[in-house]
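Contents: one structure, followed by commentary.
Missing here is one protein chain; the remaining ones are kept as they sit in the complex.
Showing chain A:
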């Protein structure tokens, strides 16, 4: 995995790893953290993580700078992401989470746009086809992980633009 990831300037700024007591400063700090988490996960194609992993990951642990974001502060960052719709807890204990660099609604929109553009309304697709089919090779949602895809389709379902169905070897979706 080529680590061509570009760290933002905050990553080399020691105060970034201390939760700031000044409210306005903290707002900026948390915004920067949220942005970093999403771009990091996007590049590394990481759709889910445990809190333990996160603590030790270079994301929250800058070894060179000798600074780590303490776990309580990591929790605060994750909560911010959840509020924004980019994170979902996968268990009651909040030990592992799904991270979506694009919110499910946004993915849903992109998928539906493609469906409409290609005149495939009223068609049925398997989940696999959507994310791994040749037709979608050039689409952004190509290669999307199943968990995120499902949530994207659920969002469309809410809007009555799609329906998730069960088919012989798994799940599929019908678009309206």
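The rule is short, and it goes like this: a residue touches a chain if its C-beta (ideal position, glycine included) is under 8 Å from a C-beta of that chain, and two chains touch if they have at least 3 such contacts; residues count from 1.
Everything below uses one rule, namely that contacts and distances are computed from a predicted model.
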| item | value |
| --- | --- |
| "Vacuolar protein-sorting-associated protein 36", "DNA primase large subunit", "Translation initiation factor eIF2B subunit beta" or "Superoxide dismutase" - which is the UniProt name of the missing chain | "Vacuolar protein-sorting-associated protein 36" |
| Hidden partner chain, touching residue among A:67, A:82 or A:171 | A:67 |
| Touching residues on chain A - with respect to the absent chain | 9-10, 13-15, 17-18, 20-22, 24-25, 28-29, 32, 66-67 |
